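Of the protein chains in this complex, one is absent; all others appear in place.
Lettered A and B in written order, each chain numbered from 1.
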Amino acid sequence: MTGLFGLSEPMAALAAVLIPLFGGGLVLALGKRPNRREAATLGTSGLLFLVVLSLLGPVLDGARPRLVLAEPLPGLPIYLEVEPLGLLFALVASSLWIVTSLYSIGYMRGHHEKNQTRFYLFFAVAISAAMGVAFSGNLFTLFFFYEALTLCTFPLVTHHQTEAARKAGRVYLGILLSTSIAFQLLAIIWTYSLAGTVEFRPGGILAGTGASGTVAAILLALYVFGIGKAAVMPFHRWLPAAMVAPTPVSALLHAVAVVKAGVFSVLKVCVYTFGWEFITDTGASDLVIWAAAATIILASLVAFTKDNLKARLAYSTISQLSYIVLGALLANEWGILGGGMHIAMHAFGKITLFFGAGAIMVAAHKTEISQMKGLGRTMPITFGAFFVGALSIIGVPPAGGAWSKWFLGLGTLEAGQVGLLAVLMVSSLLTLVYLLEIPVKAFFLSPEGGKGSTGIKEAPLTSLIALTLTALASIILFLQPKILYDLMSLVVGS
Amino acid sequence: MINHLPILQVIVPLMAAPVAALVRKRGVAWFITVLATWASLAIAVLLLLDVRDGGTIRYALGGWAAPWGIEYRVDTVSAYVLVIVAGIGAIVTPYALLSVRREIGVKQAPLFYSALLLCLCGLLGITITGDVFNLFVFLEISSISAYALIAMGPDRRALHAAYKYLIMGSIGATFIVIGIGMMYMMTGTLNMADLARLLPSVGGRTVTVAFAFLAVGISLKLALFPLHQWLPDAYAYAPSTVTAFLASTATKVAFYVLLRVVFSVFGVVFAFETMSLHWALLPLAIVAVLFASLTAVYQGNVKRLLAYSSVAQIGYMILGVSLATVTGLTAGLLHLFNHAVIKGALFLAMGAVMYRVGSVRIEAMQGLAKRMPWTMAAFVAGGFSLIGVPLTVGFVSKWYLVLGAIENDMWLVAFFVLVGSLLAVAYIWKVAEAAYFKDYIGDLDVREAPLGLLVPMWALVVANFYFGVDANLTVGVARQAAELLLGVGP
Partner (left out) sequence: MRILGLYNYWIFIFLMMVGFYILISRRNLVKKILGLNIFQTSVFIFYISMGKITGGTPPILVEGSEEVIYSNPLPHVLILTAIVVGVSTTAVALALVVRIKEAYGTIEGDEISAMDNQIPF
């Protein structure tokens, strides 16, 4: 059976990894001609999305295309395998790449950023690594692409090459590399030593290896903290630090690829390495789940204190990521279903918020929330979209986030953890206040310094298109969550 | 001819050395050296193939059968090390032409090549011999020529470094002779296989003392922490070619000697059960990894930084040995090869910087990536491998080392190995950040290194990735060698 462009399904998975790389090469070759360069980026992103989409049908029908790339160590191959959870992540990342590219063009030009070719190049490479993470067939492959993603986003984080950017880059690289090498790699080798394999298998590979409850608990903690991209406290500092980067990079980090790769990895480890029944049987997540719960609350509280819009959004992300980690650690159908769906819901919601923040910065040159009073009247589209995005993050209809939060709540009840349900509730309230404060101030308060014309106009057109699209997507995901639901059902049903 | 391969392995560089010294023409001497090293590599590869097919090769020197005569003995372990040593020699010598022209006087160049060949001859001899006293002689051939080579460094501090190395090295060698003498006193033989047969039945305090003298002496040559003080200066001030060559071969061969003495002569039971060697080696190895890596972070001279990193890497190898399991020993042997490839590439990159810039201090490397993109890219690629990024050889050794530690239920050890990797990130990062994220401030006429330097450098970089993507060959050989040493398996 062949799919799009006559590609067989395993080759389509490989193509998903290679297309962005190829796009990166094209960007490099066309570096001197900005218009064609941007056309190349948009073209590749569209192509990538089509290729990933072509895998949806077969995977829903039960196909699990697999392609071995290399076998560096005996018994330890690098291979791609498409399964529903990975496909969900790939769909989110590839579709958001299109809008982010669209947005970047407006932002980077509007902001007169330097080194734009390098920016688009590494952006494409990062997407390639994210596709690799999504389609990893075993922990080893996952680890490889995970590290590749860390390294190729580094030039993006330090894009401005100032001393502040360098410092942030050190924190970024330092935390992500140290957690992954010291904890995650240790956990992977430990898993290999226990199970004799590191492949992702429905139902997990650890059950029946004689791993005791204590070993399973330590191992799970090593994974949760070792996957630093999931930003579970105390390994969250890299995310606010990376705020020095241009806004499209923040969008990439927070919504498209990086943090999503983190929580996706946590979900994947819980579902396919441990197997959720094994987690419940051994009680492996009893303690570490409270680290996620604490992160949810603490990050929300910190977000409150931030006046800088991007910093507030960063802490909001940290909090929302732990929702997904919590869902994974609940280790029941509803928790995993909610966690998986929240990957998509949060992605579309948060990218809207970041696009909004970037648009405000480009058009009005404002970064602090307290300066945004009354800005909604001059930038209605931006703040309207911002409002929708915020609704989705909070988890109220008519935005997609409502579904995932609902399922996560069901998950806590199923697990009999009323305390955790309370955590979710409290955090949602906190989120409601700190996110809605922004559009409310913008729409209902009058601007400081009288009503005189400030010369502020709406953001560049491509940016507006991008953030309108993502806001619409958040609403559509509320009305039509079926694809996500179906994919996640396959994950928990298997 | 084919039957005499073991002796040719040593004779070829030995005979080439005086010829190189006598021709007095720089170019000709270089050409002879290249020929001799490539011939050595060819012989080593043939020997490895032979051994993998037909088992251990025994060669009686001059027809005098062991245990009276000197016996050369090639098994998987020694053939593996021979290929590594000869291979590094074959890659480094083409590089030497330009580098030596820049760093060493015209008159001394032929003598330099002569000493390089003698050093290679000594290292190959140590590896191939089956006689402990012969081993000592070759050890001193390689050491004395190494002192001379280091002293030829462009800076006057090279002289002092070579002197310090000479004193420490001679103490180590004398300790080894004492150990050998005591073993001979108790058994009346110098042949390794014979010793292995006789020693268990003799026992007693003299054997214990002999073991202790040998262990300390070899540790000095090996630069095992805390006997490593000679190494950083020697590597930092030696000519670039010599640093690359010695860093990839000399300590590796000393490590091989340790394996031979511990596993083939005294045996696992004596070394690990009677003497509890692992409880001496394990803490030292961990301290070496942590302390030397930490010291490396604070170095301003990149060659010195890499030298401290070498001390840490030796710690990794010793760690593998102290686990005394097949996986652990496989990891140690793998790292022997992998580290040779990694450090070779890194030091060759530094040699190219030295060639163009004339300094290897971090300040001199600011913004250098724009001027010498290929060289700095090679450094970063080698650095990735040193850190242990997946798909590089460094990852392969780390994987087996951690696996070995976990199999022994040594969680903390596994953790420390990974912490060592993190420190490697820190010191490699320091250099990479200076090269890529600072503005260039040096001379305007600095440009990319010539091809004569780039090609050998990149050959090693490619090897880093090739054997990282497909490690089946190295892992297979290393495991076979480990099983041989431990006396288990087929």
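One rule holds in what follows: a residue touches a chain if its C-beta (ideal position, glycine included) is under 8 Å from a C-beta of that chain, and two chains touch if they have at least 3 such contacts.
Keep in mind that what you see is a predicted model, and the values were worked out from it rather than measured.
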Name every shown chain in contact with the chain that has been left out of the document.
B
Across B:Ala162, B:Ala223, B:Ala285 or B:Ala478, the one contacting the chain not displayed is B:Ala162
Contacting the left-out chain in the complete assembly, out of B:Ile43, B:Leu195, B:Ala210 or B:Ala236
B:Ala236
Out of B:Gly203, B:Gly300, B:Pro450 or B:Gly487, which is the one that touches the chain we can't see?
B:Gly300
Per the definition of touch given earlier, which of B:Thr56, B:Thr174 or B:Thr274 contacts the omitted chain?
B:Thr174
Where does chain B touch the missing chain, residue by residue?
133, 136-137, 140, 144, 147-148, 151, 155-157, 159-160, 162-163, 166-167, 170-171, 173-174, 177-178, 181, 184-185, 190, 236-237, 300-301, 304, 359-361
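The working rule: only the chains that are shown with their structure count from here on.
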Chain A to chain B touching residues, read off their complex:
70-74, 76, 78, 140, 143-144, 147, 151, 158, 161, 166, 170, 173, 177-178, 181-182, 185-186, 189-190, 192-193
Chain B residues within the chain A interface of the complex
387-391, 395-396, 398-399, 402-403, 406-407, 414-415, 418-419, 421-422, 425, 429, 433, 437, 468-472, 475-476
